[in-house]
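The structure is given below, and queries will be raised subsequently.
One protein chain is absent from this view; the other protein chains keep their places.
By letter and in written order, the chains are A, B and C; residue numbering begins at 1 in each of them.
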Amino acid sequence: MKRLKLRDLPAVALVYLSGALVVLVIVAIFYYLAHEARYAFDRPFPYGYRFSLQSPILEPDPYTGQVLDDLTVDPNATLLAANFEGDDGIDEKEEGAPMATLEELEGYHPFGTGSAVIDSLDDLNPQELFRDNWKQAKDATKGDRFILFAFATQEYTQPTMKLAFQPDAAFSPKDCPFDIKLRVIRTPNGIEVEPVEIDLIQNPSGKIELPTWIAKSDEERTNGYVFEMVVTPKKSNFTATIAGFFKTDWAPTLQYPRYGFVPLLLSTMLMALLALAIAVPIGLACSTYLAEIAPARIREWLKPIIEMLASIPTVVLGYFGLMIVAPSVVKVFSQAIGMTSGRSFLTASLVLAFLLLPTVISIGEDALRAVPSSFRDGASALGFTAKETIKKVVLPAARAGVVATVLLGFARAIGETMIIWILSGGTAVMPSIDPVKTLAGPTRGMTDTIAIEMGNVEFEGPHYGHLFMIGLTLFLITLAINLIGYAYGRKRKWLAS
Amino acid sequence: MASVIGDRIPSRAKLAARDARRKLNSRLFEVWLWSMGVLITLAILAVIVTIVIKGLPAMNWEFLSTGPKEGMKEGGIWPMLRGSILLMIGTLLIVLPVGVFGGVFLAEYAGTSRLVTLVRACVVALAGTPSVIYGLFGLAVFVLLITKHTSLIAGCLTLAMFALPVIVLTTESAIKAVPESFVEAGVSLGMSKWQVIRKVILPAALPGIVTGLVLSTGRAAGEAPPILFTAGIYYSTAKLTFDLEMFKKPVANLPYHLAEGYRQGSVIPEKIIWGTCLTLMLLVLLINLAAIIVRARARKRQVW
Amino acid sequence: MVSEIASRENIVVEAKDVDFYYGKNQALKGVTIQIIRNKVTCLIGPSGCGKSTFLRSLNRMNDRIAGARHTGLIEIDGENIYSRKTDLMQLRRKVGMVFQKPNPFPTTVYENIAMAPRIHYGFGERELNEIVETALQKAALWDEVKDDYKRKHALALSGGQQQRLCIARTLAINPEIILMDEPCSALDPISTYKIEELIKELSGDYTLIVVTHNMHQAGRISSHTAFFNLGELVEYGTTESIFQRPAKRETEDYVSGRFG
Partner (left out) sequence: MTSTLIATIALAGLSPAPAFGTVAVKGSDTMLILNQRFAEAFGKKHPGIAIEVTGGGSSIGINAFINGVADICASSRPMRKSEIDRARSRGATATETPIALDGLAVIVNINNPVTSLTMDQLRRIYIGQINNWSQVGGPNQAIVVLSRDSNSGTYGFFQEKVLKNQNWGRGVRFMPSTAEEARETARTPGAIAYGGVAYFKGRDGIKIIGVAPAEGKPPVLPTEANVRNKSYPIWRYLYYYTNGRPRGEVKTFIDWCLSPEGQSVVEQVGYYSLK
């Protein structure tokens, strides 16, 4: 045959171009998912501690009547924090409020704290003393230094006072990629304390007892105890982001967001496994029936019906699950496992199993049909019954195909979005060890997290980047499973001879 | 007689009992397999019948031909239906050349090197990649990088990406199913390779290719995740037009409407949602039916 | 028909006026034959002559084909194998079969042989070990696989070994008759030779009915030969008589290589 005519060149070029485009698509998907996932690494790691002076004997706050052992609700606490936006969580009006003067404290609170962001005490500007201090993203990764002042007012009569500190409620020190230390850098004249240095990561909350020092005028507020909080990065942003990604806490909307996607991964996997555990035995039984036993006429009727299921859009199936399946699941299981809502792990898995059936049946049937009929002849000639032929000869011969069926079904299950979105209940929690709790409870997988949260993220921000990280992970997982499934599906041991 | 088993053979009575047990066992097994087949079929029929029954009350010409009214509480779904059809046609137009030529490339030009095997495996794997991944890709590339705007064209491109692998694979296998003798006949007439492909292989493989195209576009039309971030719109008072402007605008469509209907559960009445479910299901089923008819007619014509 | 046919107890298979149809196609026309116990009988004839169909109707393998039906009578040991009372399991235990292409199951050599006796007779491992060994010895495969037959995958054997394995597998269910459907057609000459030797050796203990398209092979291994053409049994007799003194013109043409 003549390989090529000049006249054909454009068409052949087009063919090659399309081939290249197909290859490009594969590369592009990977590239752009990774490209957008890089925004996850722009993540400024937030941290924050609250400090407040307290009397050793705690009394109810005269203003709110609460015993202020929780600094989150202590309106006098000073927050030293970095890398968050907006509301600091204490009280909107106090944002950037100047350090309280003695006059303001009179009759209201016998202690004062304040802070400054300066390198040396010599730089201190009395006009720039604030109650709370926070810094923005980029400086914080290089290391930070906050200065904290603490004093009592003349209304205070006890011989000692305590500096209480605790991490901001939404910030978890053990996840923090920084070293954070608190030390005393200056004590007031005439008072000697043991040099204090506290590792705030190791001991995130506690109290330091100090001899009382009273500020007599506003100028003296900075002459009392002076602490510094020094923050130094101990991991690169990259390792810290990756480490954070593999934690077990998904809470991206927090002031200090946590992007541990393990609960999503586990939930997705477990839901898929449960769905497979239901769909594979039933589906394989059905495909065995179709491939081995059903007369041709019945098969001609059944196959289109099963294919029809494959063509019902998943969003319709999800809605069906919500309106029809979920209420009956609650009815059946409310007594047995204390299920209160149909939006649960169990419902999602059941509908997912239903979705998997056509996949399992059709790939399974193909796998069984690929077994040469000479095996069946051999078994039949030896006097095997239908069951013995299937169980001892056909199924073992089709093992690779059955494995491929399970794998491809698995990939389909972990990639399904709408059903899980509609039916899982949407709560990102680690699956409980107690299976009943897991089954009856709400859950959330990777796909629906992407679908739900993409609507509420700031584009090209860390949360957006993390959703792409999940997407990339999901892509790689399904890619791997599909490739292995493909390899298994092509494996035909009996062709070796 | 020097038998292999010799005198170990069990007595006739024992053997008969054993045979009876095995037969019963096998019979039960067959009944079990049969019942699974019946169970699944019934379950599927039950789902479809339920959707039809729930959706039928909403179904009428007005429902299909008018837009929503009264804060989506009344009226029909014409804009969504039209959007879905537009998305489907657009997807088909984009994916048709790339997918078919790509399939020709894999089947006829790529050869059998290791790299090609890898590419083919990757295409297979892509065909099994979750649709939400394509949604993410469409958002990153077609929306944020290129058009800066959710639009019909971004949705079509995303859905085309989603449908591409399946079409490449079905085209490839349709081409490979063309008997070698056809090709030899073409070659013996002195045709060039491309002429053989165009004049002999493609016409012979056409039914297979069309079936693959129609099936995967139909499936794409029912997928919500890819158009969630790329093409969907909730409501528009704009007049429906057919021009180039249309491609730049987001479109209402059935899967998006259902996803929104689910989210805004209190707004869109159940009846309308069921009606929308039924419409979407029928749309996809009709497309599949078309594919089945094409396949059946082609099979009748084919004699090899 | 066959003059040497002696007493009735020597006849193991008897077919009377067997017609066979695949749908509308008639594959056998009025076949009547008596096959003698513990001898090798070869069925020869051109392709499509019905010899394989006839062979497969002896253990009712044709039952598995949709649309297959027959008329006439086939008796084995005086029992109509198509009667309602016939137990297929029992029939197939009695009538083993070896196929054209070796078709060992995709498992170990040992399992291939042990599977059927375990299923049929419920033997334990100790008995199975002995049976497998004897069967392998009888099938002249023992020496080649004795070291690793418990681990070795059956599909790792050569084609000829696989075919002998299939014979061993059949021997292990204790058949009286062994049907062989062109057992050597997929094999090389050396393997073919070994199988032929094996067939000769087995003939004292089993009735072997062998379909072959190779007339020389029929001449080498069989005591009786039946010549089929166009679905009819043209001639049946001792191999010597068929080859040396064919009674019909057709037979003579075929055995002398003028057609077929």
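The criterion applied here is as follows: a residue touches a chain if its C-beta (ideal position, glycine included) is under 8 Å from a C-beta of that chain, and two chains touch if they have at least 3 such contacts.
Keep in mind that this is a model prediction, so the values were computed, not measured.
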> Which shown chains does the chain we cannot see touch?
Replying inline: A, B
> Per the definition of touch given earlier, which of B:198, B:249 or B:295 contacts the omitted chain?
Replying inline: B:249
> In the complete assembly, which of B:71, B:179 or B:203 touches the absent chain?
Replying inline: B:71
>> Given that one chain is not shown, which residue among A:415, A:442 or A:471 touches it?
In response: A:442
> Out of B:30, B:108, B:172 or B:260, which is the one that touches the chain we can't see?
Replying inline: B:260
> Residues of chain B in contact with the chain that isn't shown?
Replying inline: 69-72, 93-94, 96-98, 101, 142, 146-151, 153, 156-157, 229, 232-239, 244-245, 247-250, 260, 262-267
>> I need the residue numbers on chain A that touch the omitted chain, in ascending order.
In response: 14, 17-18, 64-66, 72-73, 85-87, 89, 169-170, 249, 251, 253-255, 258, 340-341, 343, 422, 425-427, 429, 441-442, 452-453, 455-459
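In the analysis below, only the chains that are shown with their structure count from here on.
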>> Chains as vertices, touching pairs as edges: which of line, ring, star, complete or other describes this one?
In response: complete
> Greatest Cα-centroid separation from chain A: which chain?
Replying inline: C
> So, what's the distance in Å between the C-alpha centres of chain B and chain A?
Replying inline: 32
> How many Å are there between the centre of chain B and the centre of chain C, using C-alpha atoms for each centre?
Replying inline: 50
> What is the distance, in whole Å, between the centres of chain A and chain C, each centre taken as the mean of its C-alpha atoms?
Replying inline: 67
> Hey, what residues on chain A touch two or more of the other chains?
Replying inline: 385, 388
> Multi-chain contacts in chain C: which residues touch at least two other chains?
Replying inline: 89-90, 119-120, 173
>> Which stretch or stretches of chain C touch chain B in the complex?
In response: 87, 89-90, 117, 119-123, 127, 131, 134-135, 138, 171-174, 205
>> List the residues on chain C that touch chain A in their complex, please.
In response: 59, 61, 64, 66, 88-93, 96-97, 99, 101-107, 115-116, 119-120, 155-157, 159, 162, 166, 169-170, 173
> Which chain A residues qualify as touching chain B in the complex?
Replying inline: 1-5, 8, 11-12, 14-19, 21-23, 25-26, 28-29, 32-33, 35-36, 282-283, 285-286, 288-290, 292-294, 302, 304-309, 311-320, 322-324, 354, 357, 361, 385-388, 390, 408, 411-412, 414-418, 422, 447, 450-451, 454-455, 459-460, 467-468, 471, 474-475, 478-479, 481-483, 485-487
